[in-house]
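Could you have a look at this structure, given as structure tokens, before my questions?
Heads up, one of the protein chains got dropped from this complex, but the rest are sitting where they should.
Per-chain numbering from 1; labels A and B assigned in written order.
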Amino acid sequence: MNKQELICINCPIGCHLEVTKTDQGLKVSGNQCKRGEIYAVNEITAPSRVLTSTVRVNSSFLRRLPVRTNKPIPKSMIFQAMEIIDKIVVNTPITIGDVITDNLMRTGVDLIASRSLSE
Amino acid sequence: MISYDIVVIGGGPAGLAAAIEARNYGVKKILVLERDKELGGILQQCIHNGFGLHIFKEELTGPEYAERFITELKSLKIDYKINTMVLTITKDKTIHAVNPKDGYMVIQAKAIVLAMGCRERTAGAISIPGTRPSGVFTAGTAQRYINVEGYMVGRRVVILGSGDIGLIMARRMTLEGAKVLCVVELMPFSGGLTRNIVQCLNDFDIPLYLSHTVTNIKGKDRVEGVTIARVDENRLPIPGTEIDYDCDTLLLSIGLIPENELTVKAGAQIDMRTNGPVVNESMETTISGVFACGNVVHVHDLVDFVTEESRRAGRSAAKYVQKKLVEDGNEFKIEALNGISYIIPQTVRIDNVDKSLDLYLRVRNVYDRVKLVIKADQETIKEINKRHMAPGEMEHIVLSKDLLQEKSFERLTIEVKEGI
Partner (left out) sequence: MYDIVIIGAGIAGSFIARELSRFKLKILIVDRQNDVGNETTEANSAIIHAGYDAMADQLKGKFNAPGNKMFDTICDELDVPFKRIGSLVLGFNEDDRKTIQNLYNNGLKNNVPDMRILEKDEILQMEPKLNEDVVCALYAPTAGIIGAWEFAIASVENAMDNGVELELETEVTGIEKENFGYRIYTNKGEKDTKYIINCAGVYADVINNMVTEPYFSITPRKGNYYVLDKGLDLVNHIIFLCPTDKGKGVIITPTVHGNILIGPDSEFVNDKDSTATDVSGLRYVKERALLSSKAIPFNKVIRTFAGLRAHSDRNDFIIEEAKGAKGFINVAGFESPGLSAIPAVAQYVVNIMQKLTGGLIYKDNFNPRRRKTVCFNLLSDEEKKDIIKKNPMYGNIICRCETVTEAEIVDAINRNCGARSVKAVKKRTRAGMGRCQGGFCSPRVMEILARELGKDWTDIPYDSTKSYILTEETKRNQQDNDSKMGG
């Protein structure tokens, strides 16, 4: 039997999940909701995370603008993404949700502003 | 003298939600006083995601969660003052505050909502032996330097305490190029959310040492290393288990303390278990018309619960101003018994309970498959089966008003019953 244990990170309950490889595909148990099952399958086949960070901003009010990816990116690409984020400089005004960099590393995921900043 | 119906002290998630709710319940003259240079409180430095799952059914970052409330507050044209520090509150609800623009202000309120949040426990509080070099930071202070000010606080890091901020900072510093050597936790279980252990430690292969503590800090000018050791069941270091780490930074995530200096000075009763004010079903302190919500009452692990609690406080403050709050009538006390560290609220005036009563509690230990037994004066009125409970995760219990009204009683108790 090919089993793997995971802790669901969708919500604070943190269900202890068990994923079993069967002929019919992956079987998930221990979850209390559908999201747990989706998480477990994704975590085994293509683990991904929302990445949050900051970028330099030319602002009289703040030195760094908080940003995040608008969707999860592959876990394996996180440090590569950080290298790109480290080089970004933005100018004000910024509205929350503004795309800072689109299609990050050709993943189809955008880096967006986590807050507005007028000056 | 300036006068307002409601003055909210603190413009973080608690204060914002309370002010907005009070306005939605028809109070016109509301003022929010915020000590920082902008509204939003500590959320502005919590740039990670995971906020808002309960309230908005989506995963937001701290600044995003804050901005939704700030936008609403502004659209409701609620008055607020930033850079404003409240110096004292009196029992008759006069507030003394200062800022550079308005100078020294005396503000008369009909009701006050306390929403000052909490502060971090420090190295001094736990008396870690050793030198006192630079490089020892509370996790929240490090978070501010890194996320808001844009400066790194170190390169090789040991983190003491597995509270959520510590776990979040382990990931954050790793992403910013630091080496996080380990997270050390005194207790045999983590105080943080499971998801944070998975996402912040396991993802980056950062070891978590449970039942360990830091026994020495070394370094004359800057931290040069720390010693950690395993602890016994009395949480005392076991000789011979020491491990030395070369590091330039020690981050502390060893707990949060509700910040109640104003509350104490005003004369409200403090619950020694929460370090926050004693509150009733309306989130009113023992001073009539002074309400409290959020981390100033008890430390929450999810901002969503802060919002819910603060809406209740804002609603109650509105009712108080409108003289709709029932001041007397039947009242009972709520007491934490076996296995429970505290319960909010501590007293209930049943007439002010709408349809149901929300109780928030924390357990003392990790429990699996237990019952929460709720008794009204000795008589069990409800039992709730619990698959899993941990001190790091606040429990929310809802009791229907009908259940509480069946007969009168003076004391409601909750305890953990093991072995089901």
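Methods note: a contact is a pair of C-beta atoms (placed from the backbone, for glycine too) under 8 Å apart; a residue touches a chain by one contact, two chains touch by 3 or more.
Fair warning: this is a prediction, and the values are worked out from it, not measured in the lab.
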{"item": "Displayed partners of the chain not shown (whole complex)", "value": "A, B"}
{"item": "Contact residue for the chain not shown (choose from B:E38, B:E176 or B:E415)", "value": "B:E176"}
{"item": "Contacting the left-out chain in the complete assembly, out of B:G150, B:G255 or B:P391", "value": "B:G150"}
{"item": "Residue among B:D5, B:E34, B:E64 or B:E120 that touches the chain left out of view", "value": "B:E120"}
{"item": "Those residues of chain A which, in the complete complex, touch the missing chain", "value": "54-56, 64, 83-94, 98-101"}
{"item": "On chain B, residues whose C-beta touches the chain left out of the figure", "value": "35, 83, 85, 87, 96, 98-104, 106, 119-120, 122-125, 127, 129-135, 138, 140-141, 144-146, 148-155, 176, 215-218, 220-222, 248, 261, 264"}
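The rule is short, and it goes like this: only the chains that are shown with their structure count from here on.
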{"item": "Whole-Å gap separating chain A and chain B, where each centre is the average of the chain's CA atoms", "value": "26"}
{"item": "Residues on chain A engaged by chain B in the complex (per definition of touch)", "value": "7-12, 14, 49-54, 56, 61-64, 66, 68, 75, 78-79, 82, 96, 114-116"}
{"item": "For the chain B and chain A complex, residues of the former touching the latter", "value": "37-38, 44, 47-49, 53, 59, 61-64, 66-67, 147-150, 175-176, 193-195, 197-199, 203, 301-302, 393"}
